[in-house]
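I have placed the structure first, in the form of structure tokens, so that the comments after it can refer back to it.
A protein chain is absent from this complex, but the other protein chains hold their places.
Let's turn to chain A:
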Amino acid sequence: MLGDIINGIAFGGLLFILASGFSLALGVIRVINIAHGAFYILAVYLGITIAERAGGFAAAIIVDSLVVMALAAVLHRVLLKRFHLAPLPQVLSMYGVTLIIVQAVRLIWGGYPEVMPTPPGLDGTLHILGTIVPVYRAFLIVVAAVLAIALWLLIDRTRIGALVRASVDDEEIARSIGINIERLSMMLFGFAGLLVGLGGALGAPLLGGYQGAEFEILTLTLVVVVLGGVGSIAGAFVGSLFVGVLWHLGTAAFAQYSYFVLFAPMILVLSLRPTGLLGKKLTFGE
């Protein structure tokens, strides 16, 4: 049982790494990144190839992060910029992008389920409180915790974070004092992409890529964000751990009903607090 919970937390850590990028894009520049799952599977398959042929796990992490970051920035420049604060065309066009990416990945890598071999050095097991925990899972938990703190510091405590928050709160003022909103948004969406790329590389040994992974990851991320609250890193963290543990326990105990296990708390939270546990009301120019 304890082992299951720790494994669930590790899965939650991975979910957080992935969801943080999604949540950031949603909370700061009001973009629902429908292509989130597509970014993930691109990073998984690309990461596996890099790890195998060119430089190992570390190289996979770097290449994935940079490639998905560049892809996200380009997509923002070409598409999302046109649909500033207009959710409907954002999701429609990004769904088109999802179809393109997913099919391209399928054509390039063949569409078979693949998991990255656990990177050397992270492949042992640990004994914690009398249970056996794979080192890689403990590693994921640590990375997620460090990332959570780093993101919180970056957004709440740094100049660039303040700049981004201020620009979002009052775009007109920001524009009038010479802040380039488009560029800032593009950078932010690129950064969100970087986090998803990172999550893809880190998730490759744990979850890997498989048919439908793009939408399973998107769904889990949606539940995390809806539960935790839109636009809150702390909410994404709490939501991720919650969903991670619930999902893991649910899948372990009764795989068939694992989605119902997600559905019930989601409906409950939404009916009591439509903005999620730690969410705040966002404004959309109206």
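Everything that follows uses one rule, which is that a residue touches a chain if its C-beta (ideal position, glycine included) is under 8 Å from a C-beta of that chain, and two chains touch if they have at least 3 such contacts; residues count from 1.
Assume contacts and distances are computed from a predicted model.
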item: Listed names "Branched-chain amino acid ABC transporter ATP-binding protein/permease", "Cellulose synthase", "Acetyl-CoA acyltransferase" or "Anti-sigma factor antagonist", with the criterion being the UniProt name of the chain not displayed; value: "Branched-chain amino acid ABC transporter ATP-binding protein/permease"
item: Per the touch definition above, residue among A:L85, A:L126, A:L163 or A:A253 touching the missing chain; value: A:L85
item: Touching residues on chain A - with respect to the absent chain; value: 26, 30, 32, 79, 82-89, 91-93, 95-100, 102-104, 107, 212, 215-216, 218-219, 222-223, 225-226, 230, 255-260, 262-263, 266-267, 270-271, 274-275, 282, 284-286
